[in-house]
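Apart from one protein chain that is not included, each protein chain of the complex appears where it belongs.
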Amino acid sequence: MALPRATFLLSARDQPGLVARLAGFFYERALNIVDGSDHVEAGDEGTARFFTRLVIELDDPRLARDAIERAFGELAATFDSTWSVGYSDRPSRIAILVTKESACLYDLILRQRQGELACEIPLIIGNHATLEPVAQSFGIPFSLLPITPDTKRAQEDRMLALFASHRIDLVVLARYMQVLTDDFLRAAPPVINIHHGFLPAFQGARPYHQARARGVKIIGATAHYATIELDEGPIIEQDVARVSHQMPIDELIRVGRDIERNVLSRAVRAHLERRVVVHDGRTIVL
Amino acid sequence: MALPRATFLLSARDQPGLVARLAGFFYERALNIVDGSDHVEAGDEGTARFFTRLVIELDDPRLARDAIERAFGELAATFDSTWSVGYSDRPSRIAILVTKESACLYDLILRQRQGELACEIPLIIGNHATLEPVAQSFGIPFSLLPITPDTKRAQEDRMLALFASHRIDLVVLARYMQVLTDDFLRAAPPVINIHHGFLPAFQGARPYHQARARGVKIIGATAHYATIELDEGPIIEQDVARVSHQMPIDELIRVGRDIERNVLSRAVRAHLERRVVVHDGRTIVL
Amino acid sequence: MALPRATFLLSARDQPGLVARLAGFFYERALNIVDGSDHVEAGDEGTARFFTRLVIELDDPRLARDAIERAFGELAATFDSTWSVGYSDRPSRIAILVTKESACLYDLILRQRQGELACEIPLIIGNHATLEPVAQSFGIPFSLLPITPDTKRAQEDRMLALFASHRIDLVVLARYMQVLTDDFLRAAPPVINIHHGFLPAFQGARPYHQARARGVKIIGATAHYATIELDEGPIIEQDVARVSHQMPIDELIRVGRDIERNVLSRAVRAHLERRVVVHDGRTIVL
Partner (left out) sequence: MALPRATFLLSARDQPGLVARLAGFFYERALNIVDGSDHVEAGDEGTARFFTRLVIELDDPRLARDAIERAFGELAATFDSTWSVGYSDRPSRIAILVTKESACLYDLILRQRQGELACEIPLIIGNHATLEPVAQSFGIPFSLLPITPDTKRAQEDRMLALFASHRIDLVVLARYMQVLTDDFLRAAPPVINIHHGFLPAFQGARPYHQARARGVKIIGATAHYATIELDEGPIIEQDVARVSHQMPIDELIRVGRDIERNVLSRAVRAHLERRVVVHDGRTIVL
């Protein structure tokens, strides 16, 4: 059986000796770094930032995780840093929000069942009932929360309550066709959205129609963290496909659907693997 | 030796029997269609358009080209159509406009020498002298026409005069860092420009800097016909490459340079092969 | 409602006037060609072949299809040709053969439900029971036919009987981990297989392991018609993805799974749309 692993994600002001001190920290404790990557984002006059992701094998089950965390926190406090840690035996719990389109929902569930996404999916919320049978066929609870202008606030509150009761760590908008309020976004766990266009081109509604009207030769999709500015959140992943004048709009939509599901799943995977840091409106994907 | 070929490019109101009548026209004259493609652009109530490109082998050297053109013109007049024809033994003559960057210029010249671009390159114009040695090393006349706000009109007139005296059919802006005036664009032959961004994202100046600031995961380049609205002309070709947070700006520029040269050369090639029709602000590339 | 369509697929010895005569045939009958493409495969001394796919809109429901077919057959007989025709209101019926891997099976079913694959799926056969619940969740009959060396012939006969009773037009091997006998392949409808390697590299078993051992930087998958020579059948579609030394074998398998499902679905779609002609061991995909 695979040993549990801890993944540390740290962002610090760049300074000499960071790698040596971090690597030394684990070496002294006989903890093996099984995967690691780092990045320095250049900046002016002491604004450069250092980012690192370190995966540690926890081969001794009696290891006191809180003791390690405490000691790591003391080290991290000596640099100007923020950090977090996750454990492979405590998978994230995600809620998926949907409307009527099934492709992204299926893709997330199937990859989770396949073992490609290290998470639990205890909750699916739809503003339409269309995809309830999909949730049921996989035995996942489905909450129907239709939204009208009048009910939006109340339904968003219900969603937040559901996130709390299901201990949700991440919300995934899998072609959820509703704009969320600022209050909701401030109160919710991190939210990943899939935009069916190659941002920053084709923001807003009907991006494939926009793309066809402009005559682009390549279309795309973008997964990003949802922020208060619609379609302006930090981009986690994008992908594209070549199109031609011969493709009518429904063919663009079909090609786009394949890109969307792949891009969304890759973004969710990167987030779950604790690879993504947001810095200055952009993501560093370690 | 390869026989000469005629390439007909026709755009007509869509109507029954177009293919049959066009194919019949050449069959009756014992002219072999060696390559053909067509496209119907759907539209409302009789606005659908039919586009076709037909390549004919001219196996009899005594064939009167003007007689065929006259007869084809009579047929075409019976549909609501526009058309043009080109001949493989009368290659297009292109002028390349440059500033300081050499990659696109080299790519166009090397492909022409290699036989990939069926054209002649009798003229290179630079607003700086930087690339004059490149032109010289291939024996191509180079005209230095520096541009200042005061001299712009006069230099554009000189360019137009050079196009006329060199019988230029196509102007290629190979990273020419000057905005052209409306009057120039109206008077010049067709102009193809390479924009070093994935349009419609990142219009205007320093698109790679814009792309990095936005944190996109994919960058691109766009070849388009130059029109009066900057960066709004019909897109002929685009391509992209994946980038990461690890790449500093000069790495984006380096990766972008490869995309630019390929995209520009493919667009020029499509134009020279008489594959491109502009319709409703977009291109059909047959 | 969309009108029914007929799709003619024809292969003929290349000769002057084919396009004119075929287009004329439909024009005389006031049948509109709504989509068409053709290709000439060059050859020595009269061996060149002409291939065409013509989609006709059947706007008059009283049209006698058999009369059109008879007339078309008479025309086709005057060239040295083979042809077939299919109708959009008589979708193909496909049987999917599986073992334990679910990704391709889900992808085919979901695309069919989504309307991307114009077919019916009345039958799934597994040599293991693993995927029976998937079939059930979509209400598709599942036949369990385990194979041992001793039972292979008898089970193959049972499969052929199932194909007959379900009027199967196409068999899809969606990661079916059994080699089929020559007799079976001769008796069965066309069979499309997905090979999880970039043919002709990495034939046979465990292609991802082979790819990793050779240190390739790109892996792929190949959909092809199954023929008696294993992994030698005509290739319908391929695709690839970039990999790196950092990916352990299970990561290659994960990346490959995405390629496989896309490639297989695209190949099945091309076949169902009657775009694929086999010529000289290769496919022409019109």
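The letters A, B and C name the chains in turn, as written, and every chain counts its residues from 1.
Here is the rule we go by: a contact is a pair of C-beta atoms (placed from the backbone, for glycine too) under 8 Å apart; a residue touches a chain by one contact, two chains touch by 3 or more.
The model shown is predicted, which means the values in this text are computed figures rather than measured ones.
Only one residue from C:Ala118, C:Ile140 or C:Val240 touches the chain missing from this view: C:Val240. The chain not shown here is touched by just one of A:Pro4, A:Gly36 or A:Pro122, and that residue is A:Gly36. Contacts to the hidden chain, counted on chain C, fall at residues 39, 41-42, 198-202, 213-218, 220, 234-235, 237-240, 244-246, 248, 281-285.
The set of chain A residues touching the chain not shown comprises 16-17, 19-21, 23-24, 26-27, 30, 32-34, 36-38, 40. With the whole complex as reference, residues 102-103, 106, 110, 114, 116, 137, 254, 257-258, 262 of chain B touch the missing chain.
The rule is short, and it goes like this: only the chains that are shown with their structure count from here on.
A rotation of 180° superposes the C-alpha trace of chain A on that of chain B, rounded to the nearest 5. Of all residue numbers used at the contact between chain B and chain C, over half are used by both chains, marking a mostly same-residue interface.
Centre-to-centre spacing of chain B and chain C amounts to 38 Å, using the average Cα coordinate of each chain. For chain C, no residue reaches two or more other chains under the stated contact definition.
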